[in-house]
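Would you mind keeping the following structure in view while I ask a few things?
All protein chains of the complex are present and in place, except for one that has been dropped.
Chains here go by letter, A, B and C, matching the order in which they are written, and residues are numbered from 1 within each.
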Amino acid sequence: MKKVRVGIIGAGRIGKIHADNLLRMAEAEVVAISDLFAGDELQAWAGERGIGLVTTDSSELIRHPDIDAVFICSSTDTHVPLIVQAAEAGKHVFCEKPVSMDADRTREALQAVRKAGVKLQIGFNRRFDHNFKRLRELVAQGRIGEPHIVKITSRDPNPPSPEYVKVSGGIFMDMAIHDFDMARYVTGSEVESVFAQGAVLVDPAIAELGDLDTAITTLTFASGALAVIDNSRRAAYGYDQRVEVFGSKGAVSADNDYPNTVVVSDEDGVGRDKPLHFFLERYNEAYVEETKMFIDSVLHDRPLPVEGFDGLQAELIALAAKQSVKLGKPVKLSELA
Amino acid sequence: MKKVRVGIIGAGRIGKIHADNLLRMAEAEVVAISDLFAGDELQAWAGERGIGLVTTDSSELIRHPDIDAVFICSSTDTHVPLIVQAAEAGKHVFCEKPVSMDADRTREALQAVRKAGVKLQIGFNRRFDHNFKRLRELVAQGRIGEPHIVKITSRDPNPPSPEYVKVSGGIFMDMAIHDFDMARYVTGSEVESVFAQGAVLVDPAIAELGDLDTAITTLTFASGALAVIDNSRRAAYGYDQRVEVFGSKGAVSADNDYPNTVVVSDEDGVGRDKPLHFFLERYNEAYVEETKMFIDSVLHDRPLPVEGFDGLQAELIALAAKQSVKLGKPVKLSELA
Amino acid sequence: MKKVRVGIIGAGRIGKIHADNLLRMAEAEVVAISDLFAGDELQAWAGERGIGLVTTDSSELIRHPDIDAVFICSSTDTHVPLIVQAAEAGKHVFCEKPVSMDADRTREALQAVRKAGVKLQIGFNRRFDHNFKRLRELVAQGRIGEPHIVKITSRDPNPPSPEYVKVSGGIFMDMAIHDFDMARYVTGSEVESVFAQGAVLVDPAIAELGDLDTAITTLTFASGALAVIDNSRRAAYGYDQRVEVFGSKGAVSADNDYPNTVVVSDEDGVGRDKPLHFFLERYNEAYVEETKMFIDSVLHDRPLPVEGFDGLQAELIALAAKQSVKLGKPVKLSELA
Partner (left out) sequence: MKKVRVGIIGAGRIGKIHADNLLRMAEAEVVAISDLFAGDELQAWAGERGIGLVTTDSSELIRHPDIDAVFICSSTDTHVPLIVQAAEAGKHVFCEKPVSMDADRTREALQAVRKAGVKLQIGFNRRFDHNFKRLRELVAQGRIGEPHIVKITSRDPNPPSPEYVKVSGGIFMDMAIHDFDMARYVTGSEVESVFAQGAVLVDPAIAELGDLDTAITTLTFASGALAVIDNSRRAAYGYDQRVEVFGSKGAVSADNDYPNTVVVSDEDGVGRDKPLHFFLERYNEAYVEETKMFIDSVLHDRPLPVEGFDGLQAELIALAAKQSVKLGKPVKLSELA
C-alpha cells in the first residue's frame, strides 16, 4: 500500500472537513463519499475535489474494492452497523464519537473489529490539540509527579438546536464525552466511579427535552486521583476549553487559544479579544492531526492513538454520569448493567 | 466611644497579627492580651507595644471594664464558652473560624450573641482579599449575569503537622471551610446539598489520623447554581488560591498573587517566580481589612461584613462534606441531624 | 482571467514556500519555476506538484505566454532587472524585499512597473500576521486615538552565516527593513528622520564584515509621532517579534506567538515553552495571506496591500539608518542623496 484510499460516509460538516484534510495529505486519497441525501450539490462539491464516486448507498462505498478505509461521519445510530459491515469487508475504520449510546452495541462493534483484524480509531480530536498534547506529554514525562486532581472546563459558545438535542444522547453522551476521554488521556488511568449533577440554567427548551445544559461531574480513578469536569452549553465569551492537572510535584494547565495576542489598554481597563469561537476554529489543526495519525497508522501498521476501547470507556462514563444524575448518588463503572 | 478598646485572647501567630494590625489603627486600642501560657516573652512583646495587661486568665480580660471588644484567637474548643462569656459581659466579639465543630454548640454561641445584642464577626479573612472582593463586586453588579458555576481552587504549600491535624477537625472543617464561605460569598446564595470525595495522596500520616489531604467537594445552591472546590494539603509551587464564577453573561476569575511581575525568557522557556507562599503573605492586607471593618462596625454600629450566621453555614457545609465522604453520597444541609 | 498563472523565479526556501501556498489556492496555478541551479532535485520537486516547466532561464519564464504573474524570490541583486523585464513583458510582480539596496535602482523598477501598468507587491509578510493586522486595525479605527509612540522589538533566534551577512546589505537593509515597514504600517504615517546606533555584541565575525548585530533605531514621523526599534541577531529564547503603539487614548500591544498555552508550576516557579522559533513558524499563515491577497488583487484588479512605494520607503529608512550610524547623528530622509 502506498496510499490509503478512503471512503467518507456522511457528507455533513464533519465529513467534509475530514475529506478536505485527507485531500491535502500525500499518503491519502479520497475515492468516494456517500450520503443518504447525496444530490447535485454534493456531486459538484466532490467534482471540484476529484472524488470519483458519490453515492447514497454506504454499502456500495464499503464494498468498493478500491477503498482501504472508511470514515464514518453519519448519525450515531448508524455507527455500529457500519463499523460491523466495514470490519467484515476488511476495511479500517475511523468513526466519530460516540460509537453508540449502548455499551453492549459498542462492544459488538469492537468485537467485529477485533475479529476482522482491522483498525478502529475514534474521533476524540481533542487529544491532538497542541495544548492538550503538550500537557499530556508533560504529565507522561513525570513533570508533575503523580496526578492527584484533574480539572476540565468545557463550555460551548451556544446551545445546540432542540432538534439536535433530541437525538444527541444528552449533555454527557454528546458533549462531556470528550472531557471524559480527556480525563483518561491526561491521567493515563481508568475511571472507577462517577458522580454527576446537572441543571438547566441556559435554555428551558433543553429541560423540556429532558436534558441538562449545565453539569458538574466528578470522577475517581484507579490510581486514586480525582477529577472534576464542568460543562455549560453557553459561554457568553465563546468556546472555553481548559485542562489542569495537579500532581505531587506541581501542576500543568492549558489555557484557551486566542485569535491574536493583541492587548488594548485604555481608560476602561486592559483587554483582549475573546478566545477562538468554537471547535472548528479551536480544533482545526487537531482534526488534521488525528486524520494524519490514522492514515499513518493504517499505512505503516502502527498503533492507533485512540482505539475502540477508548470510545467504549468514555461511553461508559457518560452512561454512569446519566445514571448518577437520575439516582442522585455516585455510580461505579463496574456496577453498570 | 471614640476608640474601640480591644482585648486579645490567645497569643499565637494569628492573635499577634491581629494585635499588630489593631495597633496601627487610629480607631482601635489594644488594652490587654491573655494566653494560657503567658510568660516573660509575651510580657516583653506586649511591653514593646504598650499593651498594659498580660494575663493567663481570659475571664479577667473579658470582664475588664476598659475593654469593648475581644478577639478570640485561642483554640477552637474554647470559642463557644468564650463567645458566650463575652456576650454576657456585653463585649463585641471577633472570633476565628470555626466557631465550633458542632452546629448545636455554634447555635448556642449565636444565641448568646443575639440575646446580648453584641456583634460577632467570624474570621473569614479571604472575603477581604483584594482579588476576591473585586470578583464579588463584579458578580454583585450583575457583570456576569446569573451565576451558574463556581470553581474554587484551594491548595496549601505544605501539610500541617500531625499534631495540628489531630485537633484540626479535618480537612473540611479546618481548610475547606474558608472555601465553603467563599462559595456563599461570591454567589450570594445558600448551599442546599454537598457531595464530597477525598483521598490521601500527599502524606500517609494523615490517613492514620483518619483525615484526608486531597478533596473535591461539589455544592448545589438554592439559586440553582453549582460549585466545585478542590483542596490539596500540598502544592509544590506554593499557595494556590483561585476563584472563578461563570454566569449567564460571562465569567470572572481571580488568579493568584505573585511576589513580582518579572518574567525571565531563556533557552529553556519563559518563566516567573512562584505565587506568594502562604496565607500570611497572600492575605496580609486582608487581615488588616477585616480588622478595620470590625472596628468600624463596632464604633459606628454598622453592619458586620461576616456574621455568626456565616460561620454556622460554613460549618454546616463542612459537616455535610464529612458525612458525604462517610456515606459515599450527597448530603442535604436540611438533613443534618 | 479565472486563475492567475504564476511563475516562480528562485527555488530557494522562500520560493518553494510561495509555490506551495499558491498550489493550495483555487484561484492560482503554478506554471513554471526557474532557478540558476535547477537540476534533477528541482525537477522532481516540481514533478510532484504538477509544475510543468522547470528552467535555469528566468527570461524564458518571464516571456512565457501562459504566465500572468511572477514571484521574484532570487537574490536581491537580480530584483530590479527582473522586475523591469517582467513589467515590460506585461507581467504582474510579487517581489521579495528589498527591491534593491540603491534607492535610484528601486525607483527605476517602480518606474517600469508604473509605465507598464502592472502590479508590484513587496514581500512585507509581517503586515499579514494575525497579531499585527489586528493591532493595525485597532489603530486605524481610532481605538487609541492619535499614535504618539511606536515600539518594535525584533530579534532573531540566531545570527545568519557570515556568507549570508556578506551579501545581506547589513542589519538595517536585511532585517530591520521589516520593522521600518511595520512602523509605517501601524502608524499610517511617513518617516521624516532616522537616528540609529549599533553594536556588535553577539558575534565578532559580524564586526569583521563591517556589519552590526545589535541596533536601536529611532524614527520621527510626519504626524509628530516617535518610534523606536530594537534589533538583535540572537535572542536565546527564540524569535521575538512584538509591537506596541501608544496613543492619546490608550495603547495596543501585540505579544509573541507560542506553540501552546501550557503553563507548568512547580517548586522552581511558573513557566511555559519558548515563543514560536523563527519566521517560518511565526509567519506561516502570514505568507499564505500575503499570497492570497496578491492573487486576489491581480485577479479582480483590487488595490495591493503592499506596493512598490512601500518597498522604496523602507529602503530609504534603512539607508538613512546606515548613514546615521556612520555619521553618529540623525539623518533626514529628505537629505539622502
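Quick note on the criterion: a contact is a pair of C-beta atoms (placed from the backbone, for glycine too) under 8 Å apart; a residue touches a chain by one contact, two chains touch by 3 or more.
Model, not experiment: these values are computed from the prediction.
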>> In the whole complex, not just what's shown, which of A:D40, A:D104, A:E163 or A:E267 touches the removed chain?
In response: A:E267
> Just one of B:H130, B:K166, B:R302 or B:K332 touches the chain that is missing; which is it?
Replying inline: B:H130
> Which residue among C:S232, C:S265 or C:T291 touches the omitted chain?
Replying inline: C:S232
>> Among C:F71, C:F128, C:F195 or C:Y239, exactly one should touch the missing chain; which is it?
In response: C:F195
>> Please output the residues of chain A touching the missing chain, sorted low to high.
In response: 235-237, 240, 265-275
>> To test your reading of the contact rule: which positions on chain C touch the chain that is missing from view?
In response: 144-146, 148-149, 151, 153, 155, 195, 197, 199, 201-202, 214-216, 218, 220, 224-226, 228, 230, 232, 234-237, 240, 246, 248-251, 328-330
> Which residue numbers on chain B touch the omitted chain?
Replying inline: 24, 48, 130-131, 133-135, 138, 143-144, 249-257, 259-267, 273
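We adopt the following convention: only the chains that are shown with their structure count from here on.
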>> Rounded to a whole Å, what is the gap between the Cα centroids of chain B and chain C?
In response: 58
> Could you state the distance in Å from the CA-based centre of chain A to that of chain B?
Replying inline: 42
> Among the residues of chain C, which ones contact at least 2 other chains?
Replying inline: 265-267, 273
